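Note that one protein chain of the assembly has been removed; the remaining protein chains are unaltered in position.
Letters A, B and C name the chains as they come in the text, with residue numbers starting at 1 for each one.
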């Protein structure tokens, strides 16, 4: 155990943790968390007892306050690999030199020496009822703390590796969610929906109607907790207005007559699984499910926000560099400003609810649409040297990486407050063309080439 | 990729593998296994495509003959970590010196550098239908091959680590198996039973009757494959004769009236999971299940073989060192040998079916029982220096490690050919006393002290 | 087919039905409903085809308007037993005279002759998806219509007999409903709750919390439709205030610590099953379930409305006959009326929200409680001569028939508008004492003796 950390064992935070522990453990046992963890590791009383002990550790953690929790994680992190064993393995590795067999053996030895005991401790939590969920939540807490506390970063890396192994997509179950699903699960969707807020049970029921589909990935040991879910509308033609999709009073369509599946919302649910990606797999599995259920479906596309659009506009000198004189003039006029106004876009963005003024919206439409096309198709995120260029917009990057193509921009497609604030009300369809996905992916990941419709490309190439 | 190994790419074995591959892949793709694996690793065409490609790799493996399979594994093993990256991380580790934070970072970096790409390849197989089973079978094959081929040992170690993570007991399901279970599962029990052969459906049905219980662990992604199973009889008093338990014509008892649960058979099912232990957890989970179902149960015990007894007898000079003159004389007399015969035990063991001769059995009983007690309680396995002493008998070692106590020896308890050959017909009850398990485990694992009944201890201390 | 009824075949209503039929049948077949029914009965094209035809009949019914539906039922009713066959069987019955064997045969023949073909037609509907539900709804419609149309009464009687056979309690499944139940089922509870309105999902969730239980009977062929359900709170002591039970903000109790199970709501769900009783069985099955789940439960009781109390008060000359002079005076004073007011109760009941006036409520409490005790314990429903007396209150009659005992009256226990209007805010606990249920039932059903607590009996015997 690292002495730097164990110095913290006597501070205020730990005292409260120990109190929580003693409450749970009933005072009958030594309340020293570190000692308990050591007993777990050494499987004192046998492995089965060690598992029982880890249940008590988990209870102590859950009963602790924020400081106590942080201290718990620091103690856990301190169970790192044995420095002497690592040093010895390193020496053996260097001694091996060019001897391939000896080098292979040395790498094995080094791997073993580097296995941190804390990973075993974390694994033991899986035996507790809801233990897998506990570990996911442990990492969620850790992700917050590790930013400020480098001592926790290594623990976080170990937990990420464990969770990546446990939550490999091969172990997940795809389940359809509908109005026959358990209420406690549906209630969670309301909480986890991250794109278009679910406003109540009626809204939710509309999204689960017979012309809709909702699918989620689940882990067999967290059967009540969706990991990620996607909402789909079965429609005719490409949807360009999310309001129509979310309208509770719109009549239910015949799904068998639909020719297009619109993926209009996809939300990750577990913060503790950040960095372990499921979205790619989910979309493609669902495309497969829908294809075999509905033979008439010809297109699979999203209706997606462009969450970085406004932020980008704010970060560049739009008016100065990206607008033509004519655009400036027309927008200024619509805004009732002087023709010589040099910052009409800035003026527009400063105006609340400008989109409700028909004349202003009319004037803004060609300008913002063009800028948005450019943002999606041509603007790059800052990258590391030597890497292929990637789209600046994170949602665009996700779908382009999946091999989708940016297909069509939709004006005033999302009138929600959030939609206005982030995307200026624009939404974009990304098209998943099964025959093109692999090539699109390769071109984007390998050379940074983005798949986009001719219309979008032409639009992006407009003025400037 | 290791050049030493890739040299093998052109040999006869590979050619056959490549042929199998081309059959499966339809000739449309490059049949080079190594190239395919590389594409999988680089996720060419996206991660989802990589998973599809791994399905084709698995098919190629399954279609290959023994040589082709070995070659496949050698190619897979060759995807080791990048030597340059490892060397660089080692250098950073050494540079860190006493700087704790730098050392922690260096260990993280080193861990990452040591992650072998082949482990990712193996993980991708989980997405295939029955993919987890495929990986388990891959390791079973590897265990055979790695003995002779050091190049495969490192791959085996990686796969063991992966399987240990996936098959952690926290992820397993305990299921009861009875006559209502699916026939295809029951058929597998017949094949996997390793202690007392199941002679047919009637024998099996008897073992699943209302006064019996059978439990197994399952992995959620291998739902039709038991990992380990245990068979239990609910009886009155400690059973001392396995023939009675396996008698298909014996009347069914009222399980609610039973006071003792006899665990009379426990079998591991998956060779590919060798070294990942479930038995300890299974027994204790089942004790818990039975306790809550049957309030009348007072004792939980095994009726176990002593598989190393005969082997041990053969390895020591029994007659010379372990027999009293009186014992020698009485045994010799019963065997019709000269009183001065100096090797009556050797003579006995050379005789076929000696136990069917009542007089011989009568004379042998006190001697063999005493020797067996000594074998169980006092004989040590060869161990490494500094380790606690451990029982020579492997089954004894398993139950003692679990915290059980050697309780009673049973004469002529297993008359099967195998029982005679290995255990000389003796069987032993190990008692699982829940209140004593932890202390027993600690005493055995820590100081090599074995829990045994007074009778057994006294017996073991007999002559010599 | 009865000619009187078939005359209706050509009227306006039938025309619309026939139109609906033709729409469904696609014009390809003869749209004559009666002819189609006849084909069903004669199993034209085989029995399997007859079943398919009945699906089309059901669709025609569902597509018809109210008049068309009534006409459909009248046509269905017209498929009565053959008068000639009945007459012949009657003659044989009379001819049998004292010959026991001949009489038995004649009864069999008469039973067969009386089987109405319409019952077979109704049975055929069970093969349709949701066909059992269809029949239940058919009877619900019929119950309305049969009141005015004697021609339908016989059909209603036949359907009641069929439904009683199909929905015998032996065929029903008891299921627990909780927050993990499907949303579409929970949504139905909101609609079916007949005692204390469920005000939304939050209210519902509170009623399904860990200190609550909800059970329902289901038919295997109507798995999404509860037949009857009961809501239970697990509490300490007898609950006397339904507001406390329905308070969404009240803390959740530990159900294991509860000593009393309060059945506070029981609702029948299917109008089409009117007259087929499940409540008795449901309560007793649930008492059994709860007893085995919670060993600490000592009492099982309801908290029930007294829906006929106010109606009874209105129907008798309370003030004249049932009040003592002192009661009159005290109530009049509290109401601020002249002391000589001769109808203080009438004045009270005419006053809106009198229970919110503390002084009035205080004065009314002993009077109304006493009157209510009398109503429950002593007032009789009008009965047929020779029958045992039965309680005037329908809910009281239900629980007394079940063998429960009227235990305690609770003042201001239900402050809802409905509670005030029907029960004047009073509620009563009926106690289900398993040891007394049979005797209570016998005494009530046999001799009209009602089980009541000493307190209630004494109260009922008060003034007058």
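Here, contacts are C-beta pairs under 8 Å (C-beta built on N, C-alpha and C of every residue); 3 or more make two chains touch, one makes a residue touch a chain.
Quick caveat, the model's predicted, so the values are computed rather than measured.
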**Prompt:** Which shown chains does the hidden chain touch?
**Reply:** B, C
**Message:** Touching the hidden chain in the complete assembly: which of C:181, C:268, C:330 or C:402 does that?
**Reply:** C:402
**Message:** For a quick check of understanding: of C:90, C:143, C:299 or C:361, which residue touches the chain that isn't displayed?
**Reply:** C:90
**Message:** One chain isn't shown here. Among C:65, C:168 or C:197, which residue touches it?
**Reply:** C:168
**Request:** With the full complex in mind, choose from B:84, B:183, B:321 or B:385 the residue touching the hidden chain.
**Result:** B:183
**Fill in**
Given C:88, C:205, C:365 or C:441, the residue that touches the chain left out of view is C:441
**Request:** Determine and list the chain C residues touching the chain excluded from the picture.
**Result:** 2, 4, 44-49, 51, 80-81, 83, 86, 90, 93-94, 100-101, 103-105, 107-108, 110-112, 114, 123-128, 131-132, 150-151, 153-154, 157, 162, 165-166, 168-171, 220-221, 280-281, 284, 401-403, 437-439, 441-442, 445
**Request:** Can you list, in ascending order, the chain B residues touching the missing chain?
**Result:** 179-184, 186-187, 201, 205, 224
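Please note the rule applied: only the chains that are shown with their structure count from here on.
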**Fill in**
Among line, ring, star, complete and other, the chain contact graph is line
**Fill in**
Touching at least 2 other chains, the residues of chain B are none
